[in-house]
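All protein chains but one are shown at their positions in the complex.
Chain IDs A and B follow the sequence of writing; residue 1 opens each chain.
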Amino acid sequence: MEETQSKFMQKSSKRKIEQFGRTISFICIAFIVLIVLSILYFVISKGVSTFTTDGVSVIDFLFGDIWRPGEVGENGEPLVGALPMILGSFFVTLLSALLATPFSIAAAIYMVEISPKAGKKILQPVIELLVGIPSVVYGFIGLTVVVPFIRSIFGGTGFGILSATIVLFVMILPTVTSMAVDALKSVPRHYREASLAMGGTRWQTIYKVVLRAATPGLLTAVVFGMARAFGEALAVQMVIGNAAMVPTDLITPASTLTSILTMSMGNTVMGTLENNVLWSLATILLVMALFFNILTRWIGKKGAMK
Amino acid sequence: MKFKKFRALLVVMASLVLTACGEVVDEESITAVGSSALQPLVEAAGEQYSAENLGKFINVQGGGSGTGLSQIAAGAVDIGNSDIFAEESDGIDASKLVDHRVAVVGITPIVTPGTGVTNVTLEELQGIFTGEITNWKELGGKDLPITVLNRSSGSGTRATFEKWVLEEGMKSVVSQEQESSGTVRQIVANTPGTISYVAFSYVNDDVETLSINGIEPTNENVNSNDWIIWSYEHMYTNGEPTGLTKDFMDYMLSDEIQDNLIGALGYIPIKNMEVERDAEGNTSPVENPE
């Protein structure tokens, strides 16, 4: 009788532990979601007031190409066209991701498939170190090395999308590579063994099996890199020139959403149009991030079906 | 095992928070926020003040003039630092704020060495910054395109420069912009043909200053208002200052700071000024300059 009772008790304590763990972990995730939602609310409510309180039309904001907050145009509407920055952000993000992706995946393949020992000894520590370099240091190296280099080759001032792309390429390289490594590592070993057993060469195994299986993970890595490139402010701001003009080529000064956002935030007074419109820029950043996210999710799902 | 660790962690964190929340006797601090141009001065003065008055701390932060004005108007800080008059800023109720002018900064155009130009007229300077003059050879210098570099719109330095250089209705050319004086100076030093402007204290050997109408950018010329591109450094309080804030404001205006620190940091002492300006930019002579 007592035995059964104690057994009964034991089970219940297990249940309690389970309940406890479940609750704790749920609270954590709920808390994070709460933070995200409050930040979203915070940014968007301020960003939207450009249109509701200050009466700027959304079309003028998204497609206007003159950015002079604080001044009004001929029709009496404030000149807050964000198109130059939107295009600038798109270009630097896409170009740097385009440049970084092949290199990162190659390095990841090297580290996981070809020479895990050397990869772990040399590449991984270097990559982890680089994540810790503050963006302002990247910016200064960009300013003292990359910009003069571009100037000596292409002429002009050296400031522009190309310089920003190169700096961002180096900045997102560690992030994308280390996440790509994780993605490749998570491909089960028996996939590789099966391919090799069927007479596939190493490259065939990598290309046809490992990369395919890791596609969703690799895409996430690229998106994380893009997100970092997207949100990067201090380094880009130093090398892109920050001229609010629609970019016509890669070597004239341009601007990004973040560079204008960071530069002007401290100089504007809260609650004014000049300040609200900066939050609208931040809102665009959020929406664009959301868009990329949904896109990769979609690709990931398609890839997973195979 | 795991729960114990969790709990231990919680206890550590809670005790940290609790002990830190406790009352501290004999220690007092105030916060000053705003203009990054004024920050080094207030910071240095604050350090001296703390060294002389034990247990009193002046917490100085940057963030820009806009931040300084909005936060002091909201009453969130004790002192709001600004390069511009509160009246000049939209969205600020200046009536509640008390202005303390602690120093003057002169602002000068700087160019990359080697343009062949050392003096311009005010009209020529306007031409450069509105985009009508695009090559140094038009000013008698080398055949080198002019690259205009502005501070970000809304910065106090840019507001002052454009107020005194550009005339009503003139629009500055869309140009490169940078957020900080240090970066501006570095870019001007390294990019041939670039022109920008910084406060006197940021001028060094890497860049050349320009005279305007033959007048050199010197402290003396600012004192006499011959060099017109200058502005006050304001420290705003919300209402008349009291207690530590008042004590510190008095300290900022004392001879100890005005005669030593201000000059050492490249600002101009307020008492040397022979003229006075109001928020509209009207200038009047000071009654009895020292």
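Operating definition for what follows: contacts are C-beta pairs under 8 Å (C-beta built on N, C-alpha and C of every residue); 3 or more make two chains touch, one makes a residue touch a chain.
One rule holds in what follows: contacts and distances are computed from a predicted model.
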| item | value |
| --- | --- |
| Name of the absent chain as recorded in UniProt (options "Phosphate transport system permease protein PstA", "Putative zinc-finger domain-containing protein", "Amino acid/amide ABC transporter membrane protein 1, HAAT family" or "4Fe-4S dicluster domain-containing protein") | "Phosphate transport system permease protein PstA" |
| Among the chains presented, those that the missing one touches | A, B |
| Contact with the hidden chain (one of B:G131, B:P192 or B:G266) | B:G266 |
| Residue among A:I66, A:I133 or A:L250 that touches the chain left out of view | A:I133 |
| Contact set of chain A toward the excluded chain (per top definition) | 14-15, 17-18, 20-22, 24-29, 31-33, 35-37, 39-40, 42-43, 102-104, 106-107, 109-111, 114, 122-123, 125-137, 140-141, 145, 170, 173-174, 177-178, 182, 185-186, 188, 201-204, 206-207, 223-224, 227-228, 230-234, 258, 261-262, 265, 282, 285-286, 289-290, 292-294, 297 |
| Residues of chain B (touch criterion as defined above) contacting the omitted chain | 1-2, 6, 9, 12-13, 16-17, 19-20, 22-24, 27, 29, 31, 36-37, 39-40, 43-44, 46-47, 50, 57, 59-63, 71, 74, 76, 179-183, 201-202, 264-266 |
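As a convention for this text, only the chains that are shown with their structure count from here on.
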| item | value |
| --- | --- |
| Interchain centroid distance [CA atoms averaged], chain A/chain B, Å | 34 |
| Sites on chain A touched by chain B in the complex | 20, 24, 68-71, 143-144, 147-148, 151, 157-159, 237-238, 241-245, 253, 255, 262-272, 274-275 |
| Touching residues on chain B, where the partner in the complex is chain A | 3, 6, 36, 62-67, 69-70, 74, 89-92, 147, 152-156, 171, 174-179, 183, 186-187, 190-191, 194 |
